[in-house]
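Note that one protein chain is taken out, while the other chains of the complex remain in position.
What follows is chain A.
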Amino acid sequence: MRLGLVRSELTKILSTRLWWGLLIGVVLYTVIQSAASAAFAGLDPGAGQPTTPGLESPETLRGIYAAAAFSGAYIFALVIGVTGMTGEYRYETATPTFLATPRRVRVVVSKAIAHLVVGIGYGVVAVLSAFLAGGLVVLIRGNDLGLGSPGLWRAVALAVLAVGLWTLVGIGIGTLIRNQVAALLVAVAVTFLVEPLVSVGLYAADLEEVGKFLPSTASSAVTSPPAVFGELLPWWAGALVLGGYAVLFAAMGVWLSVRRDVT
């Protein structure tokens, strides 16, 4: 893959204002989630619910620093992937793009790499936000930051990668549904509404074995956070499943883009 093409795709992303608007979203959403999970860890939720593990527990710390970062950022990664692809059709920049590079496979692969880079950037910013906000709450509650806690750095690294991979899911959805607004609605609705509902439904029907493999659920397993309900996949299996989804969606993007007429 030519470096110039990846650079071209990066220029596209960074030359409109969307990327930093989403970045602000990443910071805010992560800060809220990380601070909240640090604030409530180990407290008695009342109403007879079991108490969650305290701030010394490795899984709690992974939740505060890694899982909160992932769940605070991945939706924005998804959105930048969807708009990166649908924008080409909405504003017809697909025309000059394919004029410059008629081998469309190269365009989509470069676009995927550029978005992966930006998504990883979002992941890094999310992790930093989580360390700042979550760490602050942990300190305020009189605990140790717990940066040497087992499995923490693996979880943080995988959270960053997972955020990056969600841009590829977005690119795939964006090629499948070219209407930008529709694609964004579908992408966000599916991850925020449909997947949790399906997941609950599967859980209720004793099919949680299947539910584990849904995209968001499998992705959140990479940080091995405290289980909210049901079992998650082991971290490595979650990473593999997410990698599979990313490759699948990116491949669909390539396959559809190559065939289509650009009118």
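Throughout what follows, a residue touches a chain if its C-beta (ideal position, glycine included) is under 8 Å from a C-beta of that chain, and two chains touch if they have at least 3 such contacts; residues count from 1.
Convention: contacts and distances are computed from a predicted model.
Chain not shown in the complex: UniProt lists it as "Efflux ABC transporter, ATP-binding protein", one of "succinate dehydrogenase", "Efflux ABC transporter, ATP-binding protein", "NADP oxidoreductase" or "Sarcosine oxidase subunit delta". Annotation: of A:P96, A:P150, A:G201 or A:P234, A:P96 touches the absent chain (contact as defined above).
Within the entire complex, the positions of chain A that touch the omitted partner chain are 2, 4-5, 7-9, 11-12, 15-18, 87, 91-93, 95-103, 259, 261-263.
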